[in-house]
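Omission of a single protein chain aside, the complex is shown with its protein chains in their original locations.
All chains are identified by letter, namely A, B and C, in their written order; residue positions are counted from 1 within each chain.
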Amino acid sequence: MIKVGIIGATGYAGNELVRLIVQHPDAEVVWYGSRSYIDERYADVYRNMFEIVDEKCLGEDMDRLANEVDVIFTATPQGLCGSLVNEEILNKVKIIDLSADFRIKDVETYEKWYGIKHKSPQFIKEAVYGLCEINRDKTKDARLVANPGCYTTCSILSIYPMVKEGLIDPKSIIVDAKSGTSGAGRGAKVANLFCEVNENIKAYGVTTHRHTPEIEEQLGYAAGEEVLINFTPHLVPMQRGILVTAYANLKKDVTYDEVKAIYDKYYKNEQFVRVLDKDVCPETRWVEGSNYVDVNFKIDERTGRIIMMGALDNVVKGAAGQAVQNMNIVFGLEENTGLQQVPMFP
Amino acid sequence: MIKVGIIGATGYAGNELVRLIVQHPDAEVVWYGSRSYIDERYADVYRNMFEIVDEKCLGEDMDRLANEVDVIFTATPQGLCGSLVNEEILNKVKIIDLSADFRIKDVETYEKWYGIKHKSPQFIKEAVYGLCEINRDKTKDARLVANPGCYTTCSILSIYPMVKEGLIDPKSIIVDAKSGTSGAGRGAKVANLFCEVNENIKAYGVTTHRHTPEIEEQLGYAAGEEVLINFTPHLVPMQRGILVTAYANLKKDVTYDEVKAIYDKYYKNEQFVRVLDKDVCPETRWVEGSNYVDVNFKIDERTGRIIMMGALDNVVKGAAGQAVQNMNIVFGLEENTGLQQVPMFP
Amino acid sequence: MIKVGIIGATGYAGNELVRLIVQHPDAEVVWYGSRSYIDERYADVYRNMFEIVDEKCLGEDMDRLANEVDVIFTATPQGLCGSLVNEEILNKVKIIDLSADFRIKDVETYEKWYGIKHKSPQFIKEAVYGLCEINRDKTKDARLVANPGCYTTCSILSIYPMVKEGLIDPKSIIVDAKSGTSGAGRGAKVANLFCEVNENIKAYGVTTHRHTPEIEEQLGYAAGEEVLINFTPHLVPMQRGILVTAYANLKKDVTYDEVKAIYDKYYKNEQFVRVLDKDVCPETRWVEGSNYVDVNFKIDERTGRIIMMGALDNVVKGAAGQAVQNMNIVFGLEENTGLQQVPMFP
Partner (left out) sequence: MIKVGIIGATGYAGNELVRLIVQHPDAEVVWYGSRSYIDERYADVYRNMFEIVDEKCLGEDMDRLANEVDVIFTATPQGLCGSLVNEEILNKVKIIDLSADFRIKDVETYEKWYGIKHKSPQFIKEAVYGLCEINRDKTKDARLVANPGCYTTCSILSIYPMVKEGLIDPKSIIVDAKSGTSGAGRGAKVANLFCEVNENIKAYGVTTHRHTPEIEEQLGYAAGEEVLINFTPHLVPMQRGILVTAYANLKKDVTYDEVKAIYDKYYKNEQFVRVLDKDVCPETRWVEGSNYVDVNFKIDERTGRIIMMGALDNVVKGAAGQAVQNMNIVFGLEENTGLQQVPMFP
């Protein structure tokens, strides 16, 4: 039984980690870390857990945690994991960081986009970017996994085959993304009140959103050249779900069947990536509560562009589900262990 | 492996049955019956099932079904199960009927409230009313289980201990219930369009809703006398969830602790009924996607009344989940097999 | 032109006051008071007002306000108006208080239910309870109008004719009310975040909600005897709207036509109260954005009860609209001036 500690257990991603691990046959949560709710019963903070989780919330003592658990999930604001981790801890325990601290290899890029000083740049190189479908081989031996961002996972998996095969102009990529509100976290902010979010859609972080360099870096590895994109996130009045609509110029004429074969090449054996049937657009409702990413594409011969689309549940494949998937890889379990939830509809 | 046939597999309750049984270790769906979608791939009707269910939809041939499956779930409009069932079928296969056809023992009451002629009144007596927490002993040997209504399950479980113990005046009970929109089904009706349901709340079926006599009959058994209630359902702009707020006159002064002890007497050993802590009101979000019913109460000394509250997921404990729970009982499995989903939030 | 000052202009009710008065032919806002946003442009707080309102937010200096405006609306937390008002101010300016400070005539009741000490009990007696349809004659000469609560307005107008005519047992009244989330205000609280409110319904303040004594007092005047009710509010995932479903025991057998005649007696000449056609239930969507209250009833011969229902927009007739209606009465304008907005759907 893998002993799990969660730092940030009372955020939405933290609660989803609890939901998944409670149902995981080979893991159990033994530490519910939460700065805001220390000594409160976890089930008083998240009443869905009433009579399921009896424990109280604890603090963020990573040294102590390292002695008591096998793996630590840090579902915390940027900067925290970077400030807590050290060599001694990494020698004792696996860390799967759901924040951005170890996602970006270039520390200057990180510090510029996030506006904070990185506290542990010495671990950036060894950290494995935990996009399972692409990096699972490296993840197997990782001490420190940088769990990808929600927008990033959806964007990269939607676009990756086309970039990897060199079929689109990497300078022409535009990612227009839409997210449910759980991505904004459980902080008490006016902007996230029901009456502010409901009956509204808006773009935010236009040209400046922090997931931009993360997408660019990973797609750059696939392209073998620098990638610059436009990334525009939008807030949608729903709880869960990310939809990506990405546009790029095709480098040459291609048919549906050719592109379909390319997507299948990368994803046919991936349980959690579903390449939809022709002309079926991904929708967030069909993946809700599950670890699936649904992807598809449409070629526009009039404009010479391809529209690539993807949908996932931001709290599962975009956060906690992928983190558990990474845990499974790190500990040598079947990758889908505890992650076979069927999407719930409606 | 229990072979399951579903008639009405493409309604919302049908889809939830599929979701639950796909994840059930001891059962599998072998017949996806759907009058409207015969020969279409099930996963084209419910794309959450893409790459999970490969089968096509079939018809409603109950004779053939009786030879091919161990249990038939009928998630169909009122009257259909009653018109299909017969002695030969019941000798071959278990039937769990999610419609109202066999819930009400008095056929005249059924025909009056539902406005249809009952086609198989000869089976009403033997049918077991499958409210598991109350009738599980009888269900074990049933050939035909009448799966309770969604409002009914929530109403009865909220009120039952007080009626059973004779603490409230059974003539004074008022049930004000609120339901998500999935309870209205997947039929294409203007009244259920997004723009009609959203940003709205309304009562409907005031004094005439068909769950009224079902609640009255069952509470009458508990009370040992006739029960007449007011039952008012409301449509709420959400997908899943039923909340019941019930009012009754207390027959004598009671304390919180006394009433709490009574609720615990009936529910302490029930996995799926959670009696909440003092002053915590049930909320539908905390049971979403799960088979739980959360109940609680509040005594009002000023008016001499008690307010009894309950929340459940109408598609799970109010329909498919309870049906699977009944299947487990009928087939001698642990009652919670395949039903241990943790409520999903948000 | 009536000069209007608003204290609490940046709450939801305050913003609705601005919306209504901007469109009012005989009034204009000259003071946008807001403790939280002093010196910020009002249109930066509420961008719907961009290029419509150019003013900046000011403070709560009621003495200065009294010299500069003709009427002050206080859309503020309980206790503030009571702490600011004095004889000198009341001699200079009309006050319409949207808080509860002057609604309840019995100061002990106020202090018990609200848990605060009343600062100006000397003005309670002269304050007029501004439920226009019932108290408009008194309001004409008022210096201080206590604008009724949102739940209260809906509850009283739904029940009033039956109580006034002595047709129901005033001890048997149960009010089950449902409200949109704007009623919870614009404060940054976790409980009001989109992800907490959406896909959920819950009761709150069960047996303890502060609108209870307000309803009891006003219905008591109508009944000519003490009234004790059960009042249970619920939070619904929508922005605007209150629906009341009220239950009471009929004192004698009555027909639909008899009761309809009674409702018409009180409301036929009321522009803002619409008694719906037989069997039509009030729905919040049909009054959204308007000053209407839709009411109707249903007699249940089985149980000897009547179900009385009402729907209004909590921000309009439940707050700002009724406040403007009171202003119109106080200043001798046509009561519907600036209040003839047609309900907006969808």
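Methods note: a residue touches a chain if its C-beta (ideal position, glycine included) is under 8 Å from a C-beta of that chain, and two chains touch if they have at least 3 such contacts.
As the structure is a computational prediction, the values presented were derived from the model and not from experiment.
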Absent-chain contact - pick from A:140, A:202 or A:265: A:202
Only one of A:239, A:290, A:328 or A:341 touches the unshown chain, namely A:239
Decide which residue listed in C:46, C:102, C:263 or C:297 touches the omitted chain of the complex. C:46
Identified contact with the non-displayed chain, of B:12, B:110, B:247 or B:267: B:12
Which chain C residues would touch the chain omitted from the figure, given the whole complex? 12, 15, 19, 22-23, 46-52, 182, 199, 239-240, 274, 276, 280, 283, 285-290, 294, 315, 340-346
Across the whole complex, list the residues on chain B that are touched by the chain not included here. 12, 181-182, 186, 188-190, 192-199, 237-239
Absent-chain interface residues of chain A come out as 171, 174, 176, 178, 180, 195-196, 198-204, 206-207, 228-230, 232, 234, 236-241, 243, 245, 247, 281-285, 288, 298-300, 302-303, 305, 307, 309, 311, 346
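Everything below uses one rule, namely that only the chains that are shown with their structure count from here on.
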Which word fits the touch map of the chains here: line, ring, star, complete or other? complete
Please give the pair of chains with the highest number of C-beta contact pairs. B-C
Report the most central chain, judged by the distance from each chain's C-alpha mean to the global C-alpha mean. B
Counting only Cα atoms for the centres, state how far chain B is from chain C in Å. 38
Please work out the Cα centroid separation of chain A and chain C, and write it as a whole number of Å. 46
Counting only residues that touch at least 2 other chains, which ones in chain C make the list? 195-196, 198-199, 237-239
